[in-house]
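Complex shown without one protein chain; remaining protein chains in place.
Chain IDs A, B and C follow the sequence of writing; residue 1 opens each chain.
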Amino acid sequence: MNIQSRFAKIRGFTDQIVAPLEAEDFIIQSTSDVSPAKWHLAHTTWFFERFVLIPHASNYQEFNPQFDHLFNSYYETIGKPFARPNRGLLSRPTIKEVVKYRKYVEENILNMLNQADQELIKKIEPIIEIGMNHEQQHQELLLTDIKYNFSINPLKPAYFNDSSHDDSYTSDMEWIHLEEGLVEIGHDGKGFAFDNESPRHKVWLNAYSIASRTVTNKEFIAFIEDGGYEKVQYWLSDGWSTLKKEGWEAPLYWEKKDGAWFYFTLSGMKEVNVNEPVTHISYYEADAYARWAGKRLPTEAEWEHAFSNEEIEGNFAESGNYHPVVKTDSNYNAFGNVWEWTMSPYSPYPGNKPLEGALGEYNAKFMANQMVLKGGSCVTPASHIRLTYRNFFQPEKQWQFSGFRLAEDKK
Amino acid sequence: MNIQSRFAKIRGFTDQIVAPLEAEDFIIQSTSDVSPAKWHLAHTTWFFERFVLIPHASNYQEFNPQFDHLFNSYYETIGKPFARPNRGLLSRPTIKEVVKYRKYVEENILNMLNQADQELIKKIEPIIEIGMNHEQQHQELLLTDIKYNFSINPLKPAYFNDSSHDDSYTSDMEWIHLEEGLVEIGHDGKGFAFDNESPRHKVWLNAYSIASRTVTNKEFIAFIEDGGYEKVQYWLSDGWSTLKKEGWEAPLYWEKKDGAWFYFTLSGMKEVNVNEPVTHISYYEADAYARWAGKRLPTEAEWEHAFSNEEIEGNFAESGNYHPVVKTDSNYNAFGNVWEWTMSPYSPYPGNKPLEGALGEYNAKFMANQMVLKGGSCVTPASHIRLTYRNFFQPEKQWQFSGFRLAEDKK
Amino acid sequence: MNIQSRFAKIRGFTDQIVAPLEAEDFIIQSTSDVSPAKWHLAHTTWFFERFVLIPHASNYQEFNPQFDHLFNSYYETIGKPFARPNRGLLSRPTIKEVVKYRKYVEENILNMLNQADQELIKKIEPIIEIGMNHEQQHQELLLTDIKYNFSINPLKPAYFNDSSHDDSYTSDMEWIHLEEGLVEIGHDGKGFAFDNESPRHKVWLNAYSIASRTVTNKEFIAFIEDGGYEKVQYWLSDGWSTLKKEGWEAPLYWEKKDGAWFYFTLSGMKEVNVNEPVTHISYYEADAYARWAGKRLPTEAEWEHAFSNEEIEGNFAESGNYHPVVKTDSNYNAFGNVWEWTMSPYSPYPGNKPLEGALGEYNAKFMANQMVLKGGSCVTPASHIRLTYRNFFQPEKQWQFSGFRLAEDKK
Partner (left out) sequence: MNIQSRFAKIRGFTDQIVAPLEAEDFIIQSTSDVSPAKWHLAHTTWFFERFVLIPHASNYQEFNPQFDHLFNSYYETIGKPFARPNRGLLSRPTIKEVVKYRKYVEENILNMLNQADQELIKKIEPIIEIGMNHEQQHQELLLTDIKYNFSINPLKPAYFNDSSHDDSYTSDMEWIHLEEGLVEIGHDGKGFAFDNESPRHKVWLNAYSIASRTVTNKEFIAFIEDGGYEKVQYWLSDGWSTLKKEGWEAPLYWEKKDGAWFYFTLSGMKEVNVNEPVTHISYYEADAYARWAGKRLPTEAEWEHAFSNEEIEGNFAESGNYHPVVKTDSNYNAFGNVWEWTMSPYSPYPGNKPLEGALGEYNAKFMANQMVLKGGSCVTPASHIRLTYRNFFQPEKQWQFSGFRLAEDKK
């Protein structure tokens, strides 16, 4: 598929995601972690305008110069972004106006690609590639943010009606054993990757074992019922403070009614399916579970090495499930379903060089106080994920589709 | 006009106020003092449902039982209201649904009035009367809240386009002199009044003088330019703390650009008209100005006594100006244009009895830490205001159309 | 007694109050409302240095020029006070150094008084008079602040060991009836009074009844046990918010253990004496009790008028009880034992003129968001209180020895 078609397809998938929303749904921002759907639509568009059209298209007229301030996310080197926690306070531009903005920028990008000479193509293709990957990241955020925004409404609205799945059986958890040795991880430079995945580099690994699947709701309920959320000895100090401050007693979105667990999903409140992978778990909860189980989480190198031969297949955004499912074609479900917390803090790889200019802010400046997650989730577009992909979030975050699998040292 | 017609007319004026809004505009809540327009529409409707239909209409089916929680404002004795600062986080019910809710309740109220016998009428008319006055208060809040919500948007959207006024000239401020004596203030029981306006009672007043008009923008600019916002000696202690915390340097909505003062209005950013009454002034600012001027604010008794023979005429919401104007038919502009801060804390009148039941929460429970304002403003419906009307706000609030006039002791 | 003797006596009483303290006790500040004992000692001394010695003593050398910043409380017109909540963070100057400072300033004041001519005496005597009254106010604060500072220590240290009292019996509460009429309240200019007590002025009072004594612990426990702290209908809106935020379930310092009520006193934890006047009550609690009892609080004018012929006798600081007692020589206990909340917000009297210069900040700038209390308490020096004395605190404050008596309209 040429870049024009891929561009159009990716932009189209964003439209598809927001199709079920009412005008009012585009505006709300229920906590500072999430953004209004309108903002995602405008910001992903701004990215192409700011980094492709303004610097590289001749005679380009900005759709509205004030949008540069309103829809910049965090690129501090190119102006003052509008304060993130206030994104939900803006009723204007209306969603109709934002859709016009999207169309305007899309047409300009496609025209530019169609008319560009080779020299220009060489300049702009890598940026458009980043822009498309950027939009895919926001497709995932759109879904996780819609979920959070809807969840706090006492009416518990459903974003869509899902279809049913065969969920009667979970495979047993088995241990995959790997020998010690000097391995290589990181991106080898073939095809697109973010700057934080490079360079490919050597890492020494002691012998270890890693679980054949992620922890399930049934297993996690055993932890809850054993008093896991009340026993300080399983928790990191910062995790325990967070638990106390937030009043955590179960994963995000879970509620107990008359002895049964329910959770809020994008198709409304449902009884918890115990066979599914547990999700909406913070790092602190994953780590506490692992201590309780006498195990630990894998490092990112262990995870990447263990699944380096797996196919990229599983339950992704394109499936339209927008929720983990029990049965997939994949053996280990390393990809899709839930992002997997690793025990690796998010740091630069040895020899890593961030992109130059404002796009260098994309990844590098977040390399403190965050943990690496691997594998993608049920709301990640399939074409977006890779073995070497490094997602990262603060250890207290729960609103992503995040779960975990166990590991242990070889005895 | 019979009560049915008045009910329909008042409800219709609410519809007229929100006609210029886009769906997105109904949702936002830019600070905890203001509410989303949608919430005002639903809450005023809930009031009639909760206090008239549910207790008094036979076989009434609630439109949606969950609305009782969502749209209760602060009547704690009848359930747990939805947290006020979170009103802007709800995209559902959509505005379309809320309009349906309004129609449903309106039809039920009108049917009930048409079919009620005298006994029922005697029960429900006083509550409907309160409900209509309540709706008028929310008409004023709708306009002040829309103004605030729009003001924080960098696009500075206009709610409407106003027409121009003759504003070339302000009358001189003169002093009205009143003798000492035992006077009466408060409502005498004829016609509707809120419970906080009763009973009519005696107050001793020393001789005093009161200004013939409120302070203008020109006069207030003199205070600013004399360093009024930088000189601690003019300010109450709590006022000075607020000024420091909020960074006050001028009235709310004012900005200085290239040496000239501009303000945000419901028709967008404009240059300040110096002849107009100053507005969006907190009590602290009014009090500081008065000290700077060597005067003081009037008490509520002084104000009410001084203007007890004035007609209720002036610049009200029905004029559609939604902004103070310089010239009106009224001599002293005691009514309309801007609410006038008095130096009287909001306390019960001697012998006052709040209404029984939940409606007793309407006024009485706010009798601490608030100051009385008199006279109504350019966004108050004319039929809503009275000589004895007691408005009240915390002394730091600025988002109402509030101004002030000076007074002094007779020398 | 001449002014020199009175000055020495008042300063000596401060020394007596702090005699039981250890060096460490002088430093702590357990909440921003209270100040460290060291700060009180230094600040009352600074007052004489700043307002008497520096402007009026020839060739006066400041003890330490930095103290002007450290020990200014809130006189913003004469410099930047050290931030109040940080007073407990300063270990230096040590208490030994502060005692030296006190002696130095005392000697200078006494020398000045001994050598001054009539002209100078006329200038400084009124300021020294204020300074002595100011020091007496801080004697009261010393005791209330020591109590609060000690109370939060899990060791519950005792400041002193009190002696026992006859507390077996409380007189019945009776109603004193007063007729309507035009009365006068406020200070007539004879003898010392603060600027906020003037001028004497007329007030119209409707007929009313006022209780013969303040509410007792036994009576207040009945309110608690009737769910007074759980029933929103008795509470002002701001009061209910405060109750929720602070988790109020009883007066300050009260704890329930095995079904019995205990309170922290300056002589340690004790079982509550049910016959005593209730104290450490906020205005919100007093007001809620009154609504529960179907009564109200008196206005300050009603209180002052009702007790205008009472002797100033009762349980004051000089008694050394530092706690309310059941039996005193006074009929109505209008003076001493507990400060009595009135329902009057703290506002200027008609025609009131604050002192000129920085001392005008003493009272006037606090005239917002506070309520008037009358009569003095068990930690008020007897020579400090007057019929016309107006104390004032924010309605949520509990750490003063504050109680209340009931009133009602004549039926």
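As a working rule, a contact is a pair of C-beta atoms (placed from the backbone, for glycine too) under 8 Å apart; a residue touches a chain by one contact, two chains touch by 3 or more.
It should be emphasised that the depicted structure is a prediction, and the values quoted were computed from it without experimental measurement.
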Where the missing chain makes contact, among the chains that are shown: A, C
Residue of C:I3, C:I54, C:L90 or C:L355 in touch with the missing chain, whole complex considered: C:L90
From A:S5, A:Q233 or A:N309, residue that would touch the chain that is not displayed: A:Q233
Touching the absent chain when the full complex is considered, from A:A158, A:V274 or A:M367: A:M367
Touch list for subunit A against the chain that is not drawn: 74, 76-77, 182, 201-204, 206, 232-233, 235-240, 283-284, 343-345, 347-348, 350-351, 360-361, 365-369, 395, 409
Residues belonging to subunit C that touch the chain removed from view: 22-30, 38, 66, 69-70, 82, 86, 88-95, 149-150, 152-155, 157
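In this text, only the chains that are shown with their structure count from here on.
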Overall pattern in which the protein chains touch one another (line/ring/star/complete/other): line
Identity of the most central chain, Cα criterion: B
Subunit B onto subunit C, rotation angle from CA fit, given as a multiple of 5 degrees: 180
Interface residue identity across copies subunit A, subunit B - same or different by half: same
Centroid distance [mean C-alpha coordinates] between subunit C and subunit B, Å: 37
Cα-centroid distance, subunit A relative to subunit B, in whole angstrom: 47
Residue numbers of subunit B (touch at least two other chains): none
